[in-house]
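Heads up, one of the protein chains got dropped from this complex, but the rest are sitting where they should.
Let's turn to chain A:
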Amino acid sequence: MPSYCQDSESEKLFQQATKFPKTQPNPHIRGNQETQNIMLMVILALLPALVFSGYLFGFSVYFNYLLAMITGISVEFLWFKWIKRPYQWDYSAMLTALLLGMNLPPSAPWYFPVIGTAFAIIVIKEFFGGLGYNFINPALGGRAFLVALFYQQMFAISWPDPPFSKLPSQPFDPAIDTLSGATPLAIMRAGETLSSHDLNTAFFGFVGGRAGETSAFLLLLGGAFLIYKKIISPRIPLIILGTIGLGAFVLGPEGWFTGSWQNIIGHIISGGAILGAFFMATDYASTPSTKFGENLFALGVGILVIIFRFFGLTNEGVSYGILIMNCFTPAIDRFLRLRVLGEGKQSPFNLKINV
């Protein structure tokens, strides 16, 4: 410091400050969304449907969720120990475990959630690089693995008998399923129209199905919460559900374009469509990076669901629809990117095709 001047009081105080580094890159303020609270919000949004599933199918469902969570967290913890990286607590394993649990039949034995979650976390997520690098939805990957192992039990339909009790499940048999075990999808598959009573029970969830997928109402509540919190955008779920609805109209029982409104709604609200559209097809890592890509992805899921439901072996199709479109995600991202502001001429949707 030259002799002709003295430091200001503020400078003297500032030089004593050592708690944080003085130089930091811009920006110096941040938004309030964090990975952890995003995951937590999604779990919160699932909570009503989770609680309701136990009420419908009995306490054993809660036991499966719990087992899935314990497995998910412990295998992830062990994995981080093994690869010698500090464990990061971000609730994502918990979320995967819960989603997997919701996709199991209520009659699933204890080893289903354990095997499914372990596969989802280790093989689908960690083998590919951990959080953010899974190329398909881990919960659905785990479920697909279980379907391959235990096809019959995975497709068994349990019937609700609230509160908190469980009827024995019927083994899966397409013939029986369409005759007596009349889920809304099975009724429609048989070419019949849903009654408003059927629609009502399906909407509120008093129907047979996978543990967490039955109540469209509670899942929509959770979905609306996520949209309100800006964690997911309504585009993906709306496009998927819209496409399914349109498909149900086009492929009506009496020929082209004869779907009744009951069946359109029936297809939208049953068979895991709501759970898949709001909670699984919106998984960040396994969906495209651009809005247009996301829309394309959602359209693909909707079309696949319709194909599987109308022409496939089972009446379902949401989870495989999403899984298959997950596989298209890297390609969509490889070929489509946004046109940078000022780059070349205007293009439709501001897109650029990378070849």
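In this text, a residue touches a chain if its C-beta (ideal position, glycine included) is under 8 Å from a C-beta of that chain, and two chains touch if they have at least 3 such contacts; residues count from 1.
Heads up, the rule we're going with is that contacts and distances are computed from a predicted model.
Student: Among "Ion-translocating oxidoreductase complex subunit C", "Pyruvate dehydrogenase", "Cytochrome ubiquinol oxidase subunit I" or "UvrB/UvrC motif-containing protein", go ahead and choose the protein name stored in UniProt for the chain not displayed.
Tutor: This omitted chain is identified in its UniProt record as "Ion-translocating oxidoreductase complex subunit C".
Student: Have a look at A:29, A:83, A:148 or A:353 and name the one touching the chain we're not showing.
Tutor: Candidates A:29, A:83, A:148 or A:353; residue touching the omitted chain: A:29.
Student: Which listed residue (A:19, A:84 or A:197) would be found touching the missing chain in the intact complex?
Tutor: From the options A:19, A:84 or A:197, the contact with the absent chain belongs to A:19.
Student: So that we can see where the missing chain sits, which residues of chain A does it touch?
Tutor: Touching the missing chain: residues 2, 4-5, 7-11, 13-15, 17, 19-35, 37-38, 88, 90, 92, 130-133, 284-285, 287, 289-291, 294, 333, 337-343, 346, 350, 354.
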